[in-house]
Every structure is written in structure tokens, then in C-alpha cells.
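Next up is a structure, given as C-alpha cells.
Missing here: one protein chain of the complex. Every other protein chain is in place.
Chain lettering (A and B) follows the sequence in which the chains are written, and residue indices restart at 1 in each chain.
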Amino acid sequence: MPAPSHNSGDDIVQSLVADKSHDSAVDESMLYFAAVTDGPEIANIANKRKGLGVGAWLSIIWLALLLTSSFAAPFLPIPDPINDVELPRSGGGEAVVIATPPSLDHLFGLDSSGHDVLSRVIWGARNSLLIGIVSVGLGLLVGGVLGNIAGYFKGKIGGFIGSVLDILLAFPQLILALFVVTVLGHTVANVTFALAIVSTPVLARIARASALSWSEREFVLAARAQGATHRRVIWREVLPNVLPAMFSIALLGIAVVIVAEAGLAIIGAGVKPEVVTWGNIIVGGQGELRGAAHIVLAPSLIIFLTVLSLNFLGDVVRARSDVRESAL
Amino acid sequence: MAGSGTAHLRPSEEALLRIEGLVVEFPVGRSGLKVHAVSDISLDVLPGETLGLVGESGCGKSTTGRAVMQLVRSQAGSVAFEGHDLTKLKGEELRQVRPKLQMIFQDPISSLNPRRRVRDIVREGLDIWKIGDEDARNAKVTEVLEAVGIDPETAGPRRPHEFSGGQCQRISIARAVATEPKLIICDEPVSALDVSVQAQIINLLQEMKDRYGLTLIFIAHDLAVVKNVSDRVAVMYLGKICEVAGPDELYAAPRHPYTAALLSAIPLPDPAVRAKSTEGVGGEIPSPLAPPSGCRFRTRCPAAAEVCAQEEPQIREVGPDHFVACHFPL
Partner (left out) sequence: MRKSKKSADAAARFETEPTEGPLLQVVDLHTHFHTGRGVARAVDGVTLSLERGRTLGVVGESGSGKTVLARSIMGLLPKSNVERTGSILFEGREIIHASNDELRELWGSQMSMVFQDPMTSLNPVMKIGNQITEMILQHLDVSKAYARELALAQLKAVGIPEAERRLKEYPHQMSGGMRQRIMIAIAIACGPKLLFADEPTTALDVTVQAQILDLLEEQQRERFMAMMLVTHDLGVVAGRADEIVVMYAGRIVEKAPTGLLFSDMRHPYTEALLRSIPKLSAPSHSLLQAIGGRPPDIVNPPTGCKFSPRCPYVQEKCTQEEPPLTDAGSPDHQFRCWTPVGTPENRAALEANRAAGLESALAVVEDVLPAGVNAATETLPPLTTSHLRSGTINPKESI
């Protein structure tokens, strides 16, 4: 997020911190000196406008792979993840139910009911990503609107929305989600809804802070002086500046929600176990951590990679969305 | 109140803008204290005139400008524009007068939206008021950009960060004149610029004034700049008016001790003459939370006497079209 106004101490702390990070070769005493000087002016110029790094591309590739395979799951040549499978029979004819470790046939192995774990992870991605994207999308929409309004109208409206957000934020988030899901039922839609409620105030707070500082800019005053309505000012002047920062936060938000879904599943407040989600796969494998760790490890690894990619991409988006404001 | 009075106002029929008894106060948190940003000032501007408003930072110049634009609301007083009191207008009525009043700000970077293109920035006013059709608007944008010395072809699709401070200020001027306003309030438009660029912008403003028949309020803290552009100068101190006069008169024979101090502080490009703060005013401007009683300048005034603490001087005429609010004018 760009730090528009230079009025608050926090902005300056941030800019100083940001400044320090530019030049790791500089030794500590120089940093002290820079702290009592106006470092940012010179140091900020170099690190702008480079191509996307390898990390960003890897992240994009990973997320694209994940998205396409989960969309295409019904058409992929992968075993059914839910329905009973033809289990291998032992010599006596009774079914042998053992989780098998990864093999060439089943890259991620089989779980204790004989389902292919890779298939389950792909089908799980469908639900987990859906929950993540939709809930953060809803949070972004509602929170973004509330935050922008609260930040732009500082007076009574802003104060009221601000207090509501504060109360929502003060509520223990997990308990809030647990409560909603328990009352409404353990469906994908309800878990999504619960997580949207949890992410709304967080996103609104960030939108509000950003809108607040952008609203103090003179171009906002200039637009008002030209006779633009409040709606037009928010829509054309404030929002375009707040949005890019919000978008990068939203990417991190999706990562957080994916983990949260798994968390809810583990405490029994998630989607009902019949539905495949990453959280439920982990729950299903919990009992066999000792003998068949791969059931838990596979989805965990996928979650880890996904969260990492989202975080990384979020950072890149943030860095890129910092508009250059002066020619220098 | 000190530095109050309306002796310097001209007949209200003649004035394009007439501010009377304007008071703007900002509450500080819930402490009950108030920032006395503007305390009972009166000013007027005739059509086609440039009124210069000078004073140190924090004396309430911007607040005055914003109160005229109704961007901050005043606690008392009236702002009559073409005979209509703007302070009484609300909502849509107020919005309707907006295109006649425009403002140019100090910070060339902060006053342009970094995410919009130059062409869109300049067009905004025309879009808001749906002036003319698509082609007419584009033609107008091209015209004003050319008028301020920015090439519409190459500069139009660019964003503000690609321009220097002086060029950004040109774009701001183009935006302000696009809707053909009557009055433009220039809030320190050159304070953030280099001297060489400053001269370009001042010349440009004069040129725009002639070309579009504008009336200007020119705010600055540099008396030399104000002298150059103004037809009449008002000196402000801590939310009050000290002195009002024509620029040449004011500079040749300042009558208020504060004006004299401001003048002596200007660094002259002449090694033989030294700007001296000792001849000027020492110390700092007092807090606007609790301004001094009587004459607000008395804490720094070399001529202050007993009466200055008790009685607020009223603005009175001390020469032809020369007004001063001081018990002991120089």
C-alpha cells in the first residue's frame, strides 16, 4: 500500500523501515544516520519496474495448475474419490482395507477406504478453493464498500461503521465461524458464509485505513471542488487507489481462509465429512498418521504450496501496485 | 475582535466575492479546545482582480480558501459570490455553483490522482457537468492543455508521475480552467517549486487570467511572489487580517509591523543586502488554540504596548486604499 499522507507517525516509521530494507549492505550506524536523515528520497528509485521474478512465475504456474485441474476434475482420468471402490481381495475373499503408500499407479497412495488420495486432493481443491475465493470475494465486496465509505466520510458515518467493525474484530474469529456453521449446518455454502463474515471486518479495516489516507489528498478535494458527487469521488478517485492494495491483501486472505477451512474441519466445525475438502482429507487421515502419514502429508503439502504461492503473489501485486507518484 | 472590521471592503454590488465576518474553528478531539483557524475576517474581490493573501504557515490562508469553496464549513459569517451567500447553500444547490469556483493546490503531486490519465483528469469537470458532447469535451481538453503548455498528444495518455512538479502544476491549472470558472483560488501554487519554475507558473497564471477573464485569489507565504501577481494584497496573521493595500503601496510603505517584518525577511539576490530575522519577527507564531488577547501579533511585535493586550485593533484607513489593523501603525 502506498503511504500517501506524511502526517502520521506510522507512515514515517513505515517509510523508514521500508527504506532500510532497500540496502542491506549498509551497516547499522549508517542506518542510524539514515534514520535521522531523509533517506527515502534517494534510495527508493532503483528498485522499481522489473519483470516478474521466477518466484512469481512459479506461483502463477502452480495456482493455474491447481485451478484448471480442479475445474476439470470430472473429466480427468482419475478414480472416483468418494464412492466405494473395488477393493483388492485377499486370498480368503475378504476385503483388505489398508492404506497403501504412494506408488506409480497412485501417486499419492490410497487412503484407508481405498480411495486414491491424489484424486481426493484434486476434488478437494474444488471445494477448498471455492470456499476460499468466494468467501474472500464476498468479504472484499462488503468490506471494501464499508471500508471505503467509512474512510471517505470521516464524521458520524465513518465513526459508526468503524465501531461496528471494531466489535466484529474483537469477537474471537474461530468461535464466530464455529457458531455460524453449527447453527446453519455443515454445508459448503454455510462454511463459505461463515468465513466471509470473519474476513469482512479485516478487509474493511484495511480498506478504511487506505481510503482514509487517500481521501486526505488534494485531488479528492479538487474533485469535490469541481462539483463531483460523493459517489463519483469514491468511485473514481478513492477506489482506484484503494483497490490494488486490497487485491493483494485478498490474495493473502484466500490463503488464510484455505487454512481456516482445514482448521474448522479438524475441530469438527467444517463441512460434513462426506464432502471432500482439503480439511476433510486431513481429518480422514488423522487416525492413521502413524501407519499412513501420506494421507495427511499429501494435502498438507498442497496447502503449503498454495498458501506460499498466494502469499508470494500477494507481495508481488502489492509491490507492483505501488504507483509512482513523482518523476524524481 | 482584533484585526477585525470591514473598513476595507468596497461596495457589495461591485464585488464578485465578498467575505464578511468569516469564522472557522476546528474542534480538537473531545477536549473542548478549538483551533481558531480563521477569526472574523472580511475580504472582497472585484471581477477581474487578483487578491493576494499572504502570511506564515498556519495563519489560516488555506482554511480561508477552503471556506470560500465551502470545502470546510464556517461557524459564522457570509461568503457572497455574485450576491448569493454560499454558506446558506446545501447539497445540490451548492453543487450547482461549484463549476464557477475552482481551486489550485500547493502540492503538485498530491493534487493529481496518480491512477488517472492526464486527459481524464482535465476532462473530469466537463464530464461531471456534461458540458458539450464527446467531441466538444475533447476539443476543450486539447485547448486548455495547449494553453498551459502541455502537449495534448504526448501528455494526454500519461499519468501524473511522469511529469515534473512544474508540469503537474500546469495540468492542475488546465483542470481548473476547463470548466470556465469565474474565480480561481490558487493555494500556494508555486511554493513547492524551484524559483525558475515558479516564474513560469506565475507568468502562465497571468496569461490564463487574461485569456479566460479570470478573477484570482492568490495565496502564498512569499511576499515577492504575491507582489508580482496581485492587484490588492491582504496580509494575514493567526486568523486575522493585518493590512490591506495595493501591492506597490504595501511594499513601498508597509504600515503594519508584521508586514514590515515579512518584507525584511525576504532574501534578496544581492550580496550587499542581507535578510535579517533580527529586523524581522523573532520567535514563532503562537498556538491557534489559545491566541493572544487583544492584538494577536503582540507577542512578537516590537512596538507592542499595554493597549495592544487589551483592545483588538480595528481595520481603518490610513491612506488612499490602504487599510491597517494596528494601534500604532508605522
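What we mean here is this: a residue touches a chain if its C-beta (ideal position, glycine included) is under 8 Å from a C-beta of that chain, and two chains touch if they have at least 3 such contacts.
Quantities reported herein were computed from a predicted structural model and do not represent experimental measurements.
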Check each of B:S57, B:Q96 or B:Q310 against the chain that is not shown and name the one that touches it. B:S57
Identified contact with the non-displayed chain, of B:G125, B:P247 or B:P313: B:P247
Sole contact to the chain not displayed, among B:E93, B:E284 or B:E317: B:E284
Quick one: say which of B:L33, B:L89 or B:A265 touches the chain that got left out. B:A265
Residues in chain B touching the chain absent from view: 56-58, 146, 148-151, 154-155, 158, 162-167, 170, 194-200, 202-204, 206-207, 210, 221-225, 227-231, 246-248, 251, 261-263, 265-271, 273-278, 280-285
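Heads up, the rule we're going with is that only the chains that are shown with their structure count from here on.
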Show which residues of chain B lie in contact with chain A when the two form their complex. 66, 69, 71, 95-96, 98-99, 101-103, 105-107, 109-116, 124-125, 128-129, 159-165, 172, 175, 179
Give the list of chain A residues in touch with chain B in this complex. 4, 217-219, 221-229, 232, 236-237, 240-241, 323-327
